[in-house]
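Incomplete set of chains, arranged as in the complex.
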């Protein structure tokens, strides 16, 4: 039986764009460079079905067979991102209508309407045909549905009449037919914006000053129809296919991964960060890894530079090494380069690749080969172990992101930027790298939990569940800007929060916007800090709560509590009335983490560490991510599998720029 | 009989957006905080007329009645800015078509066509119904027509076929059917742009390089139809209503106030300037006050921060005090906060308010209370006195603004910016605060008049009347860029001006644009100055005129006159060939003002002073506007009504940051 090499290490290949006679040459060269997998098919509909109903998978069959013969794995992608010209002529309504009212024309990707029945029928058919064709190939190790689906990339998703009609019907269902409920929950009486029935809703307007709840509702509806589109293919594929099926997404917040993770088998992740952004790569690994109980896949990453019709800056030497190793250490079992051979035409012809359009190996060929050799050496250990949990988590919410798109609340506030730069990065650099978890995630394994910026906490009952978990002993650090919006992005009207004020026994006297200057914070232990640009709650405490930090020079805020702590069952509820700067936040988290027995890793801030264990082995992995020397204290006696170097317990491990260590604990 | 408290001090209230049961709670809280007025109704059409012809004003009736019972005043607004959804369905053509060709959809405000007959019929009906409903309520002290009508906010007004047709008909009337006259006056033969008849005119085009006279004509037509829209409501209301009727406008040049002031009873003014912009507030007070013979109303101002779907920066402590006091000292008899209770949904849910969405008083509640107490103490005096005229005026022209929109003439020239920053502010800071007057204003009460940047001076015969006034003894300082365009924004062809050259006995040899560097100016008294970025006339003088300043290093301008003085009857004509810098301008104005017996106020530049008198009382008011210490010399012996502090004549009055003094002259 076919056994895929692990880590799966491959490249994305578009044989349909080249002379068919080149396939052997390409596969030979891949093997020579050290790759063991290809991904194929994702945009090739016009090749697979040149005419309506005439399927020809022969070129892909040839690739799959020739890979099998070479011991290489294949990931098959469905081609529905790019309908062929004849299908667009048959169903013009399958083409996406943008918010400006323009229908997209032939010759791009992902410009389709997810609600076009004719289109869906043809998608169903080709997906089923592909499933039948390749379901029995043992070297087909996984499937990818479509590519990088995003209801945001095109601004507002598809705004065609079909989608607008569907929007009204969806709202009707959401509100059980009660239009008055919608008017009240949205706050629609402002500007006579109220509706009388569910057929009255119109398309988004590119020039109109629009109600934020309408905008949020439209975005949510687009999420729904795009995720329905994925689920539909998943269900068809799973009638035939045993191997994992997923959908590859970029590292952004454009698609709701909370639902995606529930409805597919494997997280497929594309990342293209530059050399000063490895901490972002780490963020996404810490976000994607906890979503499922199985390792995630890197379905795309760049072997050298990014590009489209311009080649972006070249990356520095050895970038390639850390770019591949970091996700593998942090939980990936698969890495695929985008792309194998540089396109010779088209919108991405200047993107970096493994070999040039003329088939010549690129400058990074030796680095790729070296990686493949390191994987040979370490694969066994890596596959046998899994990443240990840090017991610390930060909540993230794709619904919050969609709410903030249409109401930023605070001046220049950017949810993604703040979550990564103001929350994740300071914790990471302080040696307290958290899991970044979505609402449906079970909290049992965590001791300390942060929930910043989550406007509404009803999704998957995350608020109630977090309170319950707190009662059982957790430390829940909540805020700022959490639990202040109903499910339709409007404010609560009786109290400012749905549960926080009561649970924490505090009162939000008033909430002010950010001033030109940060507010000074005075902590009860004598420490100080400054606030970042979120809203600022002026808090007072009830009998059960205590003030943890006070505003010190905020004019109107002076003397009010900024951060409070409230015992809650066996746990604690920590309310952040504003966001402390990175150092103050890390100190605060470290304080409560320590209470729960979580200690920071002792490393310079440019070193990412990962503890892995399994099969009786324990690994301590470290990677330098900022192209300078790094240091970390070795937690046990062991040997670096890559270099053979031995370390004593508590010895300083010195890492050269972009160096990786995988230290295997010695057995006593 | 009902006697409204003065100054009227209120808040804008949207009971239609809340539970009806909250009305008592809201009104109680208003009274507690110190407010005595509410404004209601402006966007609430869908509540007042849920179905075509079924009127229900009961919620507003309840507010009016409950206010009456509490001794509170009410200002009623007509709701025509926001037609309900059913009306849009009945007359789709009532929705504004933007310059891009897109018709605006439901759910915003002020996106209506002022020429839609169906719409006008319904506006008429609801306005009449409201007038009937509330005309007999003695605590309804005034009416507001619609809200912040602006033909500019949407770019080019309404571009629907109806409006385009109306545009041709309007032009036909303006040119008495003579298309050749239009071609000649516009200069339309350039690029074969001439027309053969009045049916040929098309809509503005968003991508076309368009003739500036067409653009100006279109803007003027939009002014006309929007002002007709206001006049129409005014006429209906005045059939029933005795109290003042106005239309509230923002502090900008988007609507022609010259006509508006003539056609309504009271100036209604909304201002939202930030703490470093109080001098702008002063500018608008000095512009609005002289328009009518009665005090103006501040219909809207912010109690704390501005915002829409984001809360803008918080304002500093005590901002609220000066923000309310300044207009009251300068001539307002009414101030209303926007808004009472923070919206819980909608496009402005992040705007600052008096109480939060949850009904909790905001951080400024104490300041509001303090203001209400100060008003109690000073109201009698303020209402009994009125602002004394400074005898100095600056012309402004909304038509000039509309001309400059489509031809800036000089590099980076901005009419509004230059009028306020280069003219008003230097004079204000030099203690020579002028009235800012519109063309129809009678000149009799002034001694010195500036007319800068008014491209065409035919409006209300302002040029001829100013000459006549000069002949009778006034000093008219004209220019730069004044009297150089005909009524359609084209140049004169025989001479560069229509009357200025002849009257001043000067010759404009040539006119140059601004260079990279200012021109140096040498004044005849030995003083120097520099020019700002307007056009530069190279002047020579005839026998009657004298050179007042010469260009000193302007290359081509060297030796030419830049400023001239010409005796004219009993007065003087001062021609500015370019704009001197602020210091030089203030010095020049002071020179001629002194000749006419006008002396500057002796105060630091951060202090605004107002002389008020009436009923045998004399008040000297001073306000510090830059949040630092200020000083002003007390003109007489008296007592500050607010603090009780007494001052001797010529004593230095020291003002703390944002402090206000109202010094009542002692009776000898």
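Labels for the chains are A and B, by order of writing; each one numbers its residues from 1.
In this text, contacts are C-beta pairs under 8 Å (C-beta built on N, C-alpha and C of every residue); 3 or more make two chains touch, one makes a residue touch a chain.
Predicted model only: the values in this text are computed from it and were never measured.
Undergrad: With 2 copies present in place, identify the total for the complete complex.
TA: 3
Rule of thumb we're sticking to: only the chains that are shown with their structure count from here on.
Undergrad: Using mean CA coordinates as chain centres, what's the gap between chain A and chain B in Å?
TA: Here the centre of chain B sits 51 Å away from the centre of chain A.
Undergrad: Quick check on the complex: what are the chain B residues that touch chain A?
TA: These residues of chain B touch chain A: 14, 16-18, 43-47, 79, 81-86, 89, 98, 100, 102, 104-109, 111, 304-305, 307-314, 316-317, 342-350, 352, 356-364.
Undergrad: Where on chain A does chain B make contact in their complex?
TA: For this pair, the touching residues of chain A are 101, 185-196, 200, 202-203, 205-214, 406-411, 413, 488-496, 508-516, 535, 538, 555-556.
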